[in-house]
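Written below as structure tokens is the structure these notes are about.
The complex appears here minus one protein chain, its other protein chains still in place.
Read from first to last, the chains carry the letters A, B and C; within each, the first residue is number 1.
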Amino acid sequence: MPTPASPVTDSSSNRADLRKEHIKDAVIRLAGNSQDGIQSAGAFLARLAGRSAQEVMTYMTIPSTISGGPSIFQVRIGTGEVLSAGDEADFLVVFYQHSYEEHIGFLKEGGILLYDSDHVQPDTQDKRFVYVGVPITGLTVEALGGTAKDKGKNIFVLGLIARVFHLNTVKLEKLIQEKFAGKDESVVNTALSAFHAGYAYPVGDVLAKLYHFEPGDESGPPQVTMDGNQALAYGLLAAGVRYGSGYPITPWSSVMETLRTELPKYGGLFVQAEDELAAVSMALGFSYAGNLAVTGSAGPGISLKTEAIGWASMAEIPLLVINVQRGGPSTGLPTNVEQSDLYQAVFGGHGDSPRVVLAPKTVEDCFYIALEAARIAREFSTPVFILSDASLATRIEAFDEPDLPTLMQPSTLDIAPRGPDFKPYPLNGITKHAPPGTLLPEGSKYPVVTGLEHDEFGHPTGSPQLHVDMTAKRRSKLQTLATQIPTPKVYGSQSGDILLVGWGSTYGPIHEAVKLANTEGFEIGAVHIRHLNPLPNGLEHIFAKFRRVVVIEMNDGGLYGYGQLASILRARYCDPKIESLTKTDGLTYRVREILNHVLKP
Amino acid sequence: MPTPASPVTDSSSNRADLRKEHIKDAVIRLAGNSQDGIQSAGAFLARLAGRSAQEVMTYMTIPSTISGGPSIFQVRIGTGEVLSAGDEADFLVVFYQHSYEEHIGFLKEGGILLYDSDHVQPDTQDKRFVYVGVPITGLTVEALGGTAKDKGKNIFVLGLIARVFHLNTVKLEKLIQEKFAGKDESVVNTALSAFHAGYAYPVGDVLAKLYHFEPGDESGPPQVTMDGNQALAYGLLAAGVRYGSGYPITPWSSVMETLRTELPKYGGLFVQAEDELAAVSMALGFSYAGNLAVTGSAGPGISLKTEAIGWASMAEIPLLVINVQRGGPSTGLPTNVEQSDLYQAVFGGHGDSPRVVLAPKTVEDCFYIALEAARIAREFSTPVFILSDASLATRIEAFDEPDLPTLMQPSTLDIAPRGPDFKPYPLNGITKHAPPGTLLPEGSKYPVVTGLEHDEFGHPTGSPQLHVDMTAKRRSKLQTLATQIPTPKVYGSQSGDILLVGWGSTYGPIHEAVKLANTEGFEIGAVHIRHLNPLPNGLEHIFAKFRRVVVIEMNDGGLYGYGQLASILRARYCDPKIESLTKTDGLTYRVREILNHVLKP
Amino acid sequence: MSTESPAAPPLTKKALTADHPTWCPGCGDFAVLASFYKMLEKRQLPHQNIVTLAGIGCSSRFPYFVNSHGAHFIHGRAVPFASGVSLSRPDVHVFLFGGDGDGFSIGGNHLEHGARKNIRLTYVIMDNFVYGLTKKQTSPTSPIGYRSKTDPTGAIDQPVNPIKKLITAGATFVARSHATQVNHMIQMMERAHDHDGFSVVEILSECVEFFPGAFDAANPRKNGQFQVIEEKTWDGSAEDEARHDVTDEIAAYKLAGLPFPGLFGVFYDAARPTKNALEQKWINSSREKVRHASDLELLQASFNRIK
Partner (left out) sequence: MSTESPAAPPLTKKALTADHPTWCPGCGDFAVLASFYKMLEKRQLPHQNIVTLAGIGCSSRFPYFVNSHGAHFIHGRAVPFASGVSLSRPDVHVFLFGGDGDGFSIGGNHLEHGARKNIRLTYVIMDNFVYGLTKKQTSPTSPIGYRSKTDPTGAIDQPVNPIKKLITAGATFVARSHATQVNHMIQMMERAHDHDGFSVVEILSECVEFFPGAFDAANPRKNGQFQVIEEKTWDGSAEDEARHDVTDEIAAYKLAGLPFPGLFGVFYDAARPTKNALEQKWINSSREKVRHASDLELLQASFNRIK
């Protein structure tokens, strides 16, 4: 068995001038302070890639101070598949000395350091890198006139980068114009002059070689570029979800802000409630009224919604619950990523209250999983969790524009009269809620939905047999759902040494790791689980094909050494070969981290 | 392998007159309406047994209507071990026709039916039983004079029973006097006349034979008689817990009512808060202030406490959380028993928030587990759950009086000054909270405890390494605790065919089942798990000794066919022989149910 | 959007009656239920568009006893639940029922924000000054000195003044009645239902089991006094001067401060745009801005902006 590839491309012989001019893939990191607008500069690059049939993935950090403070924005652009934001940078732009010191270690050997020579003095003795100093601050002020101060640095740097990578300036200028459309004329012009100043800078004099991206295949469908929270919101709109209620919390807020702003255009409504208890209750009021509704939050708020979600399970009222996970427990690490809310989503309710739990694997999947979640909630009249996370919420990806005409779901309210045999809680079938306004035949009993145990008509009961039957009714509909979930496909080796099992946003690094390891001859495959409760059937057959099964997740190994999904799989399959790779540093997995662990002899 | 004993003692030859006069054990069920005071009549029998060095266990049902409605009180008295309230009654008292019809099926063949001939007409053609009709209502009214109406029937029946079983009337009269002490003189007299009237009734004329209990061994320590909620409250008092806050909910309320009433005598305080969120927050305020506090509820309220309990894990502030479990989910079955909140107790928090979870096995154990929970909370500065349930809460047992002088814990507030090296969150040790009032050396930083991730001094941090280390710190203290928990002893066969694993109130029926099966030659043993998180170490060695491991619990088998503890054990040990026996009928296990399942060929 | 069918049969007490109440014999809530039936009979609303909602408590079991669409929600959260129904279904009539614990203790904040936002619904609070369903604990309206299982020597906390709380919170219709005064209850419920906004009727409803006689002071049959607020008729007469102006917040607040048993009737009744209307206004203007585009067109346009 070959030894693992050292992810660090070795040898000091490797120098920028040896790099080939035509590249398929580049990782660019901008490091400065959050005021510097590096996010928007990075966003332009991402949007450009989206418009150029290239794949793109971004990564950013938010300072823990309330405003200002160091922050980075990283963008990886690839002609061909981009699965992660990259383990190391090909091109690092630093605005300040602290940015340089903090991030130089992330620059790949032979990588290019572009620094603001007005603020930064790099250690040019370190021969591993190529140094390009540009008086960014000064030149920007010059270009824009003193008034603008050094605002516009970000766009100036965008110009520089456009030059270095021969980016499509026409498309970029268009993006800049669109971005500031509606704003004062002068704003657009200032931005454009900053961009041109950067682009005009003779960087060629200091950089031996400039780069070309191999062109993407523009024949395919157009791409849309957005972050995971936008994708969730748009997915809900496509799913015909027209009502919701929530309360602000990082990193969930932007989902509710988008819905609050967009829904009125669709004749719908999203309400900011006084707290999460009110939010989930109001959402249930919407759903009870016949309008499938969404609520969401991050860990602290989801904890507060626990009781009401239990009511939804018991009363069998559909509901969508979005948890954009962050570091926990308690207030925890509000701006870091973690996958430590899986247990709560699956087991958090008191009593036997089974819940459907789904997790999107990419920004694109955020859109599609919202559609699926709504379908399941409607069909099975039950609460459905979507477990996203801080990394998906804040990162930008470009993906093929969804085919809306075929995907859009209606939002119609069904209050068609019910027949004389209507029962709110039939034991021989799945509950189909009859909202207020539904006419029943004269003399029949209108339904009262309830959180008390009940008979088929919703009357409270203490009958032992009915509690047995109703508990089974609420559980077995999830078992029925399980039979409809396709067994996930295996990526990479279909059998052999190691199977990597992932869920949620670890999809990218895991699959890139498999890809890399396969090229090096390792027999590694991966399955990604989007349906966490109920689990898809048939996983045991996949596990059987591999010698080791390693479940990879961003949470703690817990008391007995197994992560949250790993434990759930072990409980179901009792297969001792199920191992666990976990971490709790609040950062996304690097490809290297995964390979180093699973391939270590 | 012998076939299971049919629990129903067969043959119609078995008749009351064949019964022996001297009995070790009797199950007496009183069936009427909740207004009839059968609970207090039953309670007198329980107290008497307690004072007679006998074991006793009661069982009662509460009607789901708000007041009134059918209800029963069952008392099992034994000279020697009493593990459950009994699968069938030796002696059934029915006040109304509906009581007769509802409960005759519970009477053992050859059992005695005592009925109020003023209200009940039994089918005396059914020769399986012995019929004793007494005009209870009429005679009571006679005895007490019209005014008292039929109030006092319960005490009249108590007299009858005293006669039938040759109970100690002196002790009973004393109990009656104590019960009504402080009340108006006439109340005591009325009660006593009702008792004497019942005792004087010539029941010997209609009953071939009267019974004697074999005397209990009075040489032992005196017994105390109480229900599980009292035992919890007294345990907390013994543990030096002097503060708490809660909100009413069935079946938790009586714990808080007892503490609210008792604590002021101890100089402490229990506050009824406006809701469960306030209750847990106030309890944490007490604990933060240096006074270990208790809060509690049933499922719905515990769900509401989830977020704040997560803060306790993160801020490392000790807290006692009592969950008196009832049928779920949601409002569920407020007056029925279930063990379906284990998942929530262990996994309910968002983020990686490990919690200690204990469950008492008997009423007596409610007292001792409260002591242990407080010790753990103090030593490990972390939230500790006690999972009791509705059956323990409402049933009465007599047990050896605890040796208070050796058990009582101090409630002293520790605000002794701390040294210059004080850290609220040391990485190399367990957090020892310094409450307000604690003096620190001049110039040192006073601690701010927090729900944000933090460094050793409590400063908020986004440092990846610190989150890794602090997550491990919060988890590893539970792993340390695990090493202190003794591996539970095996009851019955030490190895062989079947190991029954139980937790909480199923202790009695499981152990009685093992006892019975062992006498019939089956190789069955049982372990009972009081520490559910962390689990005791060493269980794997016990499991290894048996062919089958059957985990018995009162909750649903869930999506994959395994109960909540069963799943936790399977996840940890990945031992496929761990099976699950569950039920969700809201009733306690009968010995027969267990044996029928585990012994079925 | 109303689904009222022309051929609908008349709404009778019989048609409205459902399960027999599980309340204790003599509980004040029976009369509240009877008054609600009567009010519906008078109003003849489309049967299928009546919805009765509640939290948890004895009083909150109300929906089971009315044959209409209904929901028995969780403790203290019925106001936001009802708000969801009201805001998304202008065609249904939302009636909410609950107790003092459900409404003023655990549910106090939701009550307040619902009132502030003036969400259109009618909320009947059966105030018995005690927690009934959980068998006699102190409630936020229990008077000082009341002996309960959680205040064995008598309650010590100053109780909530429900009417003051409601007025301050922003409820636009605030009335008070007594479960022994059926006609008065019917009147109050009618006016509450007719009011376009967050309308609340607090009804003193005796818990015969745990707080018997609590409201005798206002019960003529127990030789108490049932004193009704005299409302201004604006007839310019001299005596009208002395009468209460239900649109005067300060005056209403003052009246609410009178010692127990206080006054009954309408304390406050003012017009203020409902959240229902304000959100609808925004929805309408948004729909116009997008020229009533179809859902597909709208989402497509959003995508086009991020291509």
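Everything that follows uses one rule, which is that a residue touches a chain if its C-beta (ideal position, glycine included) is under 8 Å from a C-beta of that chain, and two chains touch if they have at least 3 such contacts.
What you see is a predicted model, and the numbers here were worked out from it, not measured in a lab.
Asks: Can you list the shown chains that the hidden chain touches?
Replies: Within the full complex, the chain left out of view touches A, B, C.
Asks: Which one touches the absent chain: B:F286, B:Y425, B:Y562 or B:Y589?
Replies: Of these options, the touching residue for the absent chain is B:F286.
Asks: Consider the whole complex, including the chain that is not shown, and state which of B:G204, B:P222, B:G521 or B:G538 touches that chain.
Replies: Of the listed residues, the one touching the omitted chain is B:P222.
Asks: One chain isn't shown here. Among B:V187, B:L404, B:L427 or B:A544, which residue touches it?
Replies: Considering the complete complex, B:L404 is the one touching the chain left out.
Asks: Just one of B:S99, B:T431 or B:T450 touches the chain that is missing; which is it?
Replies: B:T450
Asks: Which listed residue, A:L83, A:I249 or A:I578, touches the chain dropped from view?
Replies: Answering carefully, the residue with contact to the hidden chain is A:I249.
Asks: Which parts of chain B are in contact with the chain that was left out?
Replies: 47, 50-51, 178, 222-226, 230, 234, 237-238, 240, 243, 245, 262, 264-269, 271, 273-275, 277-279, 281-291, 293, 307-308, 311, 315, 401-402, 404-405, 408, 411, 415, 434-440, 442-443, 445-452, 459-460
Asks: Hey, which chain C residues sit against the chain that's not shown?
Replies: Touching the missing chain: residues 105-106, 108-109, 112-113, 116-118, 140, 153, 156-161, 164-165, 168-170, 249-250, 253-254, 257, 272, 275, 278-279, 282.
Asks: By the contact definition given up top, give the residues of chain A that touch the hidden chain.
Replies: Residues touching the hidden chain, for chain A, are 64-68, 247-250, 253, 256-257, 260-261, 272, 274-276, 300, 330-331.
One rule holds in what follows: only the chains that are shown with their structure count from here on.
Asks: Using Cα averages as centroids, what's the distance between chain B and chain C in whole Å?
Replies: Spacing between the chain centres: roughly 40 Å.
Asks: Based only on mean CA positions, could you tell me how far chain A sits from chain B in angstrom?
Replies: Result: the chain centres lie 46 Å from each other.
Asks: Two or more other chains touching the same residue: where does that happen in chain C?
Replies: Counting only residues that touch two or more other chains, chain C contributes 72, 74.
Asks: Mind pulling the chain A residues that touch 2 or more other chains?
Replies: 277, 307, 311, 315, 450-452, 460
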